[in-house]
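Have a look at this one before I ask anything.
Every protein chain except one is present and positioned as in the full complex.
In order of appearance the chains are A and B, and numbering begins at 1 in each one.
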Amino acid sequence: MAALGLIVMSNDWNRRHVLSLADFTPSEYDVVLQTANSFREVLSRRTKKVPTLQGQVVTNLFFEPSTRTRSSFELAAKRLSADILNFAPGSSSLTKGETILDTAKTYLAMGTDMMVIRHKEAGVPQAIAQEMDRLGVKVGILNAGDGQHEHPSQALLDLFTITTLLQPEAPRLKLLEGKKIAIVGDILHSRVARSNIWSLTASGAEVHLAGPPTLLPKLFADFVTAPKIGAVVPAATPAPRRLLLHWSLEPALEAADFVMTLRLQRERMTNHLLPTLREYHQQFGITRDRLKLCNPDVRVLHPGPVNRGVEISSDLMDDPQFSLISQQVTSGVAVRMALLFLMGGGKV
Amino acid sequence: MAALGLIVMSNDWNRRHVLSLADFTPSEYDVVLQTANSFREVLSRRTKKVPTLQGQVVTNLFFEPSTRTRSSFELAAKRLSADILNFAPGSSSLTKGETILDTAKTYLAMGTDMMVIRHKEAGVPQAIAQEMDRLGVKVGILNAGDGQHEHPSQALLDLFTITTLLQPEAPRLKLLEGKKIAIVGDILHSRVARSNIWSLTASGAEVHLAGPPTLLPKLFADFVTAPKIGAVVPAATPAPRRLLLHWSLEPALEAADFVMTLRLQRERMTNHLLPTLREYHQQFGITRDRLKLCNPDVRVLHPGPVNRGVEISSDLMDDPQFSLISQQVTSGVAVRMALLFLMGGGKV
Partner (left out) sequence: MAALGLIVMSNDWNRRHVLSLADFTPSEYDVVLQTANSFREVLSRRTKKVPTLQGQVVTNLFFEPSTRTRSSFELAAKRLSADILNFAPGSSSLTKGETILDTAKTYLAMGTDMMVIRHKEAGVPQAIAQEMDRLGVKVGILNAGDGQHEHPSQALLDLFTITTLLQPEAPRLKLLEGKKIAIVGDILHSRVARSNIWSLTASGAEVHLAGPPTLLPKLFADFVTAPKIGAVVPAATPAPRRLLLHWSLEPALEAADFVMTLRLQRERMTNHLLPTLREYHQQFGITRDRLKLCNPDVRVLHPGPVNRGVEISSDLMDDPQFSLISQQVTSGVAVRMALLFLMGGGKV
């Protein structure tokens, strides 16, 4: 991979699957960050394409509809010259009674090298990965969001966005050590929050969660340390994790370096977990005024799609001085290229 | 672009976006026609592909469903070796409350070089283009149909179909000078008619519009000279435009050189703008018999999809002596390759 100016520390990457960040080691984070940074350079060229995965097949199995994340993975795969198959849930064999595992095995038998899986139930990508391992086949599974459990590529692109801002030439996990990061909103139902908690606390940052009581975890320790499906808190990250919880916004914002707002699902209203969008915005919406509580260099992130005027005020979202939202989308392609590249063996 | 035998007159093309034909100059029309003619040669080869846009990303943002136009753009982009992203409205973030502008910005941030946009509301592609220009980003916007406003690539492929028929080696706008062209049907609601009126009158052709009074514009001058969104009748085309209106078919067909029939939306019946399809066909359907009023060399066009036996009789549609419908589809790919090529900078 000399053409990319990239040295992959292959000893630090032995994963076939990317399912959760719960057991990611600091050096794994750094391999992803550095590989993504090499691809960022590729993406700045006129011809934004490398032949790395030519002849390999990446299948998007999106049982839950998505445009943004699917397009990001699709573009990442295309820029690595892979062939893509898109599984469309609407017109699928699922309506014919086939099990999810059988659908995955069918795509495996066709010759899929990597599967990017999203499902509304937690644990589906893990279950598919376990079955693939049991069968002894060489296919990589990437969790693109499973229910309220995890969304590792989103947390990795958030990490990449922040660390390349701090040190564009050499992003690494430990740049966040001692930083204060607020995550605001519907923590309870958020796979983005859960994955970010793993990576940000592993970095040594201080993570402050803020949201209405109905949208915060009830048994906090369980929420953080025991994801539903098969994740084990690994020996590799024994450092004490610094995580704090607030029922109001202000203590989370105070002197914060980064503020991550979470998307508010409109279903929360019909579920009676929230009164109105307006009231939510008054209590937890991020505005230019509220940012005055933070570190003057504070930046705001949002995984998208944004409800303008709900999670964040419309003018703040468009203000390049504060908003990293557009950079997050751009980072997403580079980080997903890195993940597919590493899962594919990291060779050229 | 020597391999294509193409000399692009780059001084005559300075557009990043193709949104409307209202301000197209005669030399811009000619650049499109000549570039498309070079690509027509490529399409006659066994390997119908050039590496022109390799590594570039063309995103189809079709907020209104379409198969024909989307496939045509997709194929044009593939033959230029671009990568394609298809935005599927059904499974999209729109259902999650994201604004159209934010969707477009998301695809921009992923690395889109050109966006092909269709929307049921007039002005959406223009609004997106304005925002992109305001942001100072280099992305080209192509209007693939906005409400009842314009559909420039359709009018350009119609123009290419007619002018290559008249002069296969050297199609140019002025070949239509003095020709009589009839546009028949639902003029009022037709973006195809509106775009064609700009190109055909610019050529010096005499354009006759015919349709039932309920499907013709009420304030005609407004309809033609003042499109809803931001288009300015340019200084570059000061020639008087020759445009006539008829409430019956015969005067439009008399001695016509070309007859363009428009698709009849079946919704017009439920809106009580028309009595029945049968009655419409009796009054405005194009038949072999009615063509006897025209110039003996007359040819018939239709943008498709056709309601056989409504806008045009079934046997006439299939008669290669009169029908240019199939050539229009073929021209569509060449013209869209030309537009993407020119918007992309016209370099190899």
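Note that in this section a contact is a pair of C-beta atoms (placed from the backbone, for glycine too) under 8 Å apart; a residue touches a chain by one contact, two chains touch by 3 or more.
Keep in mind it's a predicted model, so treat the numbers as computed, not measured.
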{"item": "Sole contact to the chain not displayed, among B:P65, B:G178, B:P213 or B:P275", "value": "B:P65"}
{"item": "Listed residues A:E98, A:E250 or A:D319, member touching the removed chain", "value": "A:E98"}
{"item": "Of A:G111, A:G178, A:P275 or A:P320, the one touching the omitted chain in the full complex", "value": "A:G111"}
{"item": "Positions on chain B where the hidden chain makes contact", "value": "43, 45-49, 62, 65-68, 71-72, 74-75, 78-79, 88, 90, 263, 266, 304-308, 326-330, 332-333"}
{"item": "Contacts of chain A with the absent chain, listed as residue ranges", "value": "54-57, 83, 85, 87-88, 90-93, 96-99, 102-103, 105-111"}
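Keep this in mind: only the chains that are shown with their structure count from here on.
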{"item": "Separation of chain A from chain B, taking each centre as the mean of its C-alpha atoms, in whole Å", "value": "41"}
